[in-house]
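First the structure, then my questions, so here it is.
Note that one protein chain of the assembly has been removed; the remaining protein chains are unaltered in position.
All chains are identified by letter, namely A, B and C, in their written order; residue positions are counted from 1 within each chain.
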Amino acid sequence: MVRIAVAGASGYAGGELLRLLLQHPEVEIGALTAGGNAGRRLGEFQPHLPLLADRVLEESTAEVLGGHDVVFLALPHGRSAEIAAQLGGSTLVIDCGADHRLRDADAWDRWYGGEHAGHWPYGLPELPGGREALRSTTRVAVPGCFPTVSSLALAPALAAGLVGPEVVITAVTGTSGAGKSLKPHLLGAEVMGSLSAYGVGGAHRHTPEIAQNLSGVSGRPVSVSFTPVLAPLPRGILATCTAPLTGAGAEAREVYDKAYAAEPFVHLLPEGQWPTTKATLGSNTVHLQVAVDVDAARLVVVAAIDNLAKGTAGGAIQCMNIALGLPETTGLPTTGVAP
Amino acid sequence: MVRIAVAGASGYAGGELLRLLLQHPEVEIGALTAGGNAGRRLGEFQPHLPLLADRVLEESTAEVLGGHDVVFLALPHGRSAEIAAQLGGSTLVIDCGADHRLRDADAWDRWYGGEHAGHWPYGLPELPGGREALRSTTRVAVPGCFPTVSSLALAPALAAGLVGPEVVITAVTGTSGAGKSLKPHLLGAEVMGSLSAYGVGGAHRHTPEIAQNLSGVSGRPVSVSFTPVLAPLPRGILATCTAPLTGAGAEAREVYDKAYAAEPFVHLLPEGQWPTTKATLGSNTVHLQVAVDVDAARLVVVAAIDNLAKGTAGGAIQCMNIALGLPETTGLPTTGVAP
Amino acid sequence: MVRIAVAGASGYAGGELLRLLLQHPEVEIGALTAGGNAGRRLGEFQPHLPLLADRVLEESTAEVLGGHDVVFLALPHGRSAEIAAQLGGSTLVIDCGADHRLRDADAWDRWYGGEHAGHWPYGLPELPGGREALRSTTRVAVPGCFPTVSSLALAPALAAGLVGPEVVITAVTGTSGAGKSLKPHLLGAEVMGSLSAYGVGGAHRHTPEIAQNLSGVSGRPVSVSFTPVLAPLPRGILATCTAPLTGAGAEAREVYDKAYAAEPFVHLLPEGQWPTTKATLGSNTVHLQVAVDVDAARLVVVAAIDNLAKGTAGGAIQCMNIALGLPETTGLPTTGVAP
Partner (left out) sequence: MVRIAVAGASGYAGGELLRLLLQHPEVEIGALTAGGNAGRRLGEFQPHLPLLADRVLEESTAEVLGGHDVVFLALPHGRSAEIAAQLGGSTLVIDCGADHRLRDADAWDRWYGGEHAGHWPYGLPELPGGREALRSTTRVAVPGCFPTVSSLALAPALAAGLVGPEVVITAVTGTSGAGKSLKPHLLGAEVMGSLSAYGVGGAHRHTPEIAQNLSGVSGRPVSVSFTPVLAPLPRGILATCTAPLTGAGAEAREVYDKAYAAEPFVHLLPEGQWPTTKATLGSNTVHLQVAVDVDAARLVVVAAIDNLAKGTAGGAIQCMNIALGLPETTGLPTTGVAP
């Protein structure tokens, strides 16, 4: 059995890691840690996990987390780099935060500020070369939720030269992506019955990460116009991703079919069926569909994920499986919870 | 007093027309008609309108509707053209359906099929020249909800040459836009907790209407990539509209400020504040904000409306006011219902 | 014109007061005050009120509030009593908080703690004698939202001796009733897709207020089993109120019909039609329906209100109208916003 610890166990990403790890046949759940909530029962924060309800949250320190085979960090950025630096090289450290996603120190400084903690192998196995980078690694930077869905939606088209390098993405998201932050605009009374945009005009921190991924795939700089929209649901992202076609686009479906036919967690839907986030709820899957807009000469890819599952915790466990040499799909559901 | 009739009074658009007309000081509500629901009390279908609860729905025929000063048609397309043809020229007929929106018979045939009923003055007064076209008219084609918000979001930039003519729009919408259609994907259990796209790749019938409006404004063909997304809320559209900048875009805010400063129903929000659909709920307003994405070299305009109010019934009443020579804002709320 | 001030204008009750007062033909909106938000624009907090967007919030002090004809207090309990004590007797002070609702100082101490600020005329005109108590008063204690709907649901049956004095109430509520409190369980991600109970077993502070009202109506002590349930919607309360029948209950409908036939804001629905909160959204109405459960020998009354409108701000303005000698319905909508 692989012994794991979760730092940030009282938050949404931490809760989802535990929900999925409870179904994983090869792991044993060790220390659960938190910041301000240390000393309290997990059941207060995660009432959906009755099997772990009486576990007491410990402090998020290297002492507590060390000594496990795998440590998942679900912490604010900055904090995870700090703790990771104190964990031994033989521990597999999987960072669900942003600290080690960007390659470029200047980009880090511009978008997050402060010193760059360095770049770790990037946890998106479905990108070209992505899987290989994760084998036997002891450090994984889990992608952001928007970069996960957006990169997988556009990578095949860019890699195949089907579209030009100016992409436009509008991604609608549930509110759990913002975490348990006590901010007025995240209150139920504000969110329900309303839609709003934020981080407009390239201001969202996931923008450079999407650009990094897509530029890597296409071998040249890709410009990314990215707008996130907040919608009244707890979980789920639906990304509408478009890019100018370089030709007629007749081969679009074939390109996607080929790219993802062997991927266990990416489902290109049958023609005529469009993704819904609910079909992915709680599962580690991406559902997608492509269309060629002849009049506008653009490719449109619509992709759905559960932001906490494939978008964070499920993706993180998938990376753990690869890094540890376990079958990649171990313990990861492809079945959603609907309706 | 202006005597009005509403055809399709048991549906969502009909209900919203009545809700707003009850607040209008210059009108008297005459015949209320329906298709299959004729003979039943309005209160069964519109329990939020207790003042009209005991009104009995009549058949939607020219006999019943004739003899009013104004007839609002909130009917399926095809049906409104049929009835309108039988109504006298002195009656102001305001069609909330699609029959008379498109100028081009071929476009009509491609998107809707069948014979083109002809083009009527288009009910979007805030477009350049829009107000003038409506004065003293006896026929108004009320725009679709998506064309209303999208056209107002992009018209100033296109008119000013701030952006090029290839626009990308993703509009997230509540479910009332689909009407009271009994379709499985509109059931509460399907809609709540889920997001989905539809009419992707230019397949939505509002696409040619948006293109018609924007091409008219910019004086050359505008290509429109339009994707509607269904989200779990009853009312509201939030449109994210982007287009490639022709220059640095420094004048963007000024362009919008100038375009809408005098418009009573279009609010350019203060810098730093982003639209929410809830702020427009039940009101006849458009809330919008602009951003320049320097990295992606695109203008991004985010605009919010209530699809049933400014997007349908409110817009229709605004047109009635203009056509009848009443003050344009008579009876139309700019205050939303929130939270 | 009556000059009014609103203390607590950045909160939900304050926002709703302003939304309704903007539609009131006899008032002029004066000072708007806040606690921590003083100095900021109202538009930051109430984007649905564009007509007041540029008003700057002042401090909630007697200096600022004094000099108006009417002062609405939408403040945490304790704070309103403190300010009210400093306002002159000629000002009409309408307290939307709890400070002056309970007659009994011991009950105040048990449920709220601290010194009792005293009892003011109670703002529920539809209760027997309720209207008279409000004429020419300069102090009004606006009822809690649950007491409003529960008392109106059960008062006629108790007054008529139709039921015995042991009542059971389960009231399902939207989340705005809790205000803009930044508490984890009110976050959108927690609320959406979930139901929960709170204040169970008589622990909710509205319980003694309901008991006070119903005991007053029936002339003997009424025991109240009250359970509030939190549901995923922003606004609305649906109360299911039951009590043991003293007889066969055949006259139930007649009793309610008689009680409320002349009330402008209470609608007994036609037989077979059941209340929905949405039909009351944004309006000052109560919708209700009664049923006799022969097997269980209980009367069941289901009543719906908008907690912020008839349940708080609308009820407050109705009281203002009465106290000032204006027609009671002035400026108050009976039309809801649906769907």
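Observations, loosely collected:
Keep this in mind: a residue touches a chain if its C-beta (ideal position, glycine included) is under 8 Å from a C-beta of that chain, and two chains touch if they have at least 3 such contacts.
None of these values were measured; they are calculated from a predicted model.
Note on the undisplayed chain: of the listed residues A:121, A:165, A:282 or A:314, the one touching it is A:282. Note that of C:57, C:142 or C:224, the residue touching the chain absent from this view is C:224. Among C:8, C:43, C:177 or C:339, the one in contact with the hidden chain is C:339.
Contact with the chain that does not appear here is found for just one residue of B:50, B:125 or B:232, B:232. Residues touching the missing chain, restricted to chain B, are 12, 174-176, 178, 180, 182-184, 186-193, 232-235 (touch as defined at the top).
Listed for chain C, the residues touching the missing chain in the whole complex are 166, 168, 170, 172, 189-190, 192-198, 200-203, 207, 211, 223-227, 229, 231-238, 240, 242, 244, 274-278, 281, 289, 291-298, 300, 302, 304, 338-339. Where chain A meets the omitted chain, the residues involved are 12, 15, 19, 22-23, 41, 43-44, 46-51, 53, 176, 192-193, 234-235, 267, 269-270, 273, 276, 278-283, 285, 287, 334-339.
Heads up, the rule we're going with is that only the chains that are shown with their structure count from here on.
As a whole-number value, the distance joining the C-alpha centres of chain A and chain C reads 44 Å. Multi-chain contact residues, meaning those touching two or more other chains, occur in chain C at positions 12, 176, 192-193, 234-235.
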